[in-house]
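All protein chains but one are shown at their positions in the complex.
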Amino acid sequence: MFIRPSLGAALILVCSFRLALCQAQPSAPDGQQLFLQHCARCHGDKGEGVNTVITIAGPNIQAEHNHGVVMMAMEVGPSHMPSFAYVLSVQEMRSVADYVTQKLAVIPLAAGDIGEGGKLFRIYCAPCHRTAVRGGALVFTGINAPDLSQESAALIAGAIRWGPGPMPAFPPSVLDNKQLNSVVDYIKFVQHPPSPGGSPMNWFGPTAEGFAAWVCLFGLIIVTGWIEKGGKG
Amino acid sequence: MIDLLARWMGRWLDRRLHVAKFARRAMNHVFPDHWSFMLGEIALYSFIVLVVTGTFLALFYNASGAQVVYHGAYRALDGVKMSDAYRSVLHLSFEVPAGLLIRQMHHWAALIFIAAIVAHVARLYFTAAFRRPREINWIIGLTLLLLALGNGYFGYSLPDDLLSGAGLRIAYSILLSVPVIGQWLAFLVLGGTVPTPATYPHMYMMHIFLIPLLIFALIAVHLAIIWRQMHTNYPGPGRSDRTIVGSRLFPSYAAKSAGLFFLVLSLTAALGGLVQIDPIWVYGPYDPIAIAPGAQPDWYLGWVEGAMRLFPGVNVHLGPRLIPEVFFPAFLLPLLVFATLYIYPFLEQLIAGDIPGPNHHVLKMPYEQPGNTAFGCAMFMFFIVLFFSGGDDVIAVATGTSVVTVRFFLRVLVFAGPVLTFFVVYWLCAGIKKRRARSQLISAELVKIPNQYPTAHKIGGMQQATLD
Partner (left out) sequence: MSREAEEPITGKTGPGNRAVLALLFAWEACAFVVGTFAGMLRPKSLNRGESSRGGGSLSEAESSDRSQDRELEPEHDTRTHRAWGTFLVLWAFLASIAGAVGFIFTYWTGGNNLLLGGTLALSMGALGVALVLYSHWLMPHEQATAPREYLPSDDETRQAVLDTFREVEIDVNRRSLLTWMGVVGVGMITAMFVSVMRSIGAPPGPSLFDTVWKRGQRLMTLDGMPVSVNALQPGSFMVVFPEESIGDEKAQTMLIRVKPELLELPAERANWAPMGYVAYSRVCTHAGCPVGLFETTTDLLLCPCHQSTFDILRGAKPTSGPAARPLPQLPLYADADGTLRAGGPFTEPPGPGFWSIP
């Protein structure tokens, strides 16, 4: 006879507790709103990246599927990005990261065919960035094609689709997603190309090799000086 | 024991070939004692290294443009279509034990070979060693340089990688640009828009057979002439147009020379093992649709590349016909340079009033001929600026500047540099020459000894050079 009312009372108690708890906690932060508020200025409303006159404000992040990387970026503020460690709480950062990796990251990243990627790389990418992706000279743009040897796969994929600064964009009609993944695979590989032959001299090519040959010849000439030491000719 | 062997071998040969007299003269042949006479030997020994390493490489290279699909040790090219020539070099580099070492030694030896030839030519030039009677050897030597340049070019084009393939395409364009005969020249030398199926067998034949054969023959003649005429000497006591002073071939010079050979071999091995050269796997196979910047040839053609980059885009129309802009820096300039080098001994004879004149066996010090030396230094500066111009995009990326700025500075430097060098070196040489003449005059005055020829003086017990 007292069970139903006591259950009811318990229910009311629990509910009121829960209500009280809910009111004590604010609602879960809106990742999209935070993103538009803090990030879209540099990264664009959809994370597509923003160009400035010569270079970029913020890169395309539509290939960023890694939650931890986004968190880290907001914490640390890599490169030109400011740190949001004192601006956003951890909760807020988490929701932004969720939003980025779940809603904005539309460029798929998967394993590709590295051989095919290399072939496309040498047609589309090597002309600007060089075969060992150490960057190449551009004319009149105010900036050279950058060295890609430290970039992450996500940022590379994003840049290919978007075309930051003077770089052209490569939409799916030029490189479909499979080809994009192949190219990114190849670029990741060639960031540290195998150099079984010894020191690669920073991949400068024949100019550096010629320079090295002449330095060695001068060394040899010094050696001939030793061989014929005291010789009066 | 060695004495025994030597005697037995000597007798065995002498009985059949009458070699004793020659052997004696040979062992007593005098070589001057100065390091600058060893530059030609560095070139010769690099050539020997090239031949030995090249023989090994020839066992593995396949001169075929046929397209194959790669499934080898280098996974980044797996499934990629490439020529069999490229595949064979990949196989050599990654799967043949010591293959990469020998290949790198071969390429480094080529760079050192040509560098040594250039240094040797420079020594001859600055000491006026090309004067009568050595004009023939000068001409033979320049021909050797040209052959070496050609062989080096064909050599690094054999692997058919993206970098050297682009170089072949550029060479085709250069040949095509020659007025009147351009089309025929391009088709004769390269067989059409490269690469054609015939390109690799042709280059291979030239690189391992025809040109080395010519080089061998010319080296033999070159050495025979040196043997016959004997070396020159720097001015010094006892050295004149009638006597040569130095060390004998056996034993001292032979030991030093043999030592130099092993040191050259050692340097090549050290470079081949420790410093990477021509990483064709990163360049990728040649694809006529692909390209990359940093497309420089090997250093000895870098000056032509630099000239091509600096020369402005001017079209020369002769009526309805066109002389394209590449003709001037890439064909005409090298032609003029080598033509000047070839006729230089005769030019110098004319200018110095040495016609008719005696045979010269004593060298001139560089400061004794300021005009010659200054001109030579100016030309060197010209080539050095052009070499760096060949890598102007690499310079721009390395220094983070614009290639347009770099090119502008180099365009100014290519004229200003040589002119400035000429005047500075001329002034320096003339100064040294004057100072030396004055000091010799002073010491002559101080230590005049009666009853001697006025031109011979003794200083400190040692015979001073005569002033005739």
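Here the chain labels run A and B in written order, and each chain numbers its own residues starting at 1.
The rule we apply is simple: a residue touches a chain if its C-beta (ideal position, glycine included) is under 8 Å from a C-beta of that chain, and two chains touch if they have at least 3 such contacts.
Nothing here was measured: the structure is a model prediction, and the numbers come from that model.
Among A:34, A:74, A:154 or A:167, exactly one should touch the missing chain; which is it?
A:167
Quick one: say which of B:84, B:278 or B:392 touches the chain that got left out.
Final answer for the missing-chain contact: B:392.
Which residue from B:100, B:145 or B:301 sits in contact with the chain not drawn here?
Candidates B:100, B:145 or B:301; residue touching the omitted chain: B:100.
Check the options B:207, B:256 or B:364 and report the residue that touches the missing chain.
Going through B:207, B:256 or B:364 one by one, B:256 is the residue touching the chain not shown.
Just name the one of B:37, B:126, B:172 or B:382 that touches the chain not displayed here.
Missing-chain contact among the listed residues: B:172.
Of the residues in chain A, which ones touch the absent chain?
Against the missing chain, chain A presents residues 54, 123-124, 126-128, 136-141, 163, 165-171, 173-174, 196-198, 226-227, 229.
Residue by residue, what part of chain B touches the chain that was omitted?
1, 4, 8, 11-12, 14-15, 24-25, 28-30, 33, 97-98, 100-101, 104-105, 133, 166, 169-170, 172-174, 176-180, 182-184, 186-188, 191-193, 196, 198, 202, 229-230, 238, 241-248, 251-252, 255-256, 258-263, 265-267, 269-274, 288-293, 295, 305, 308-315, 321-326, 329-330, 359, 361, 392-393, 403-404, 407, 461-462
Note that only the chains that are shown with their structure count from here on.
Would you kindly tell me how far, in whole Å, the mean C-alpha position of chain B lies from that of chain A?
Centre-to-centre distance between chain A and chain B: 47 Å.
State the interface residues of chain B toward chain A in the complex, per the touch definition above.
Where chain B meets chain A, its residues are 32-39, 42, 70, 74-80, 93-94, 100, 104, 108, 111-112, 115-116, 119, 162-163, 233-234, 236, 239, 245, 256, 259-260, 263-264, 267, 271-279, 281-284, 287, 289-294, 296-300, 302, 363, 387-388, 390-394, 396-398, 400, 402-404.
Under the touch definition given earlier, write down the residues of chain A that touch chain B in their complex.
Going by the criterion above, the answer is residues 113-116, 118-119, 122-123, 126-128, 130-132, 134-140, 142, 144, 186, 189-190, 193-201, 203-214, 216-217, 219-221, 223-225, 227-228, 230-233.
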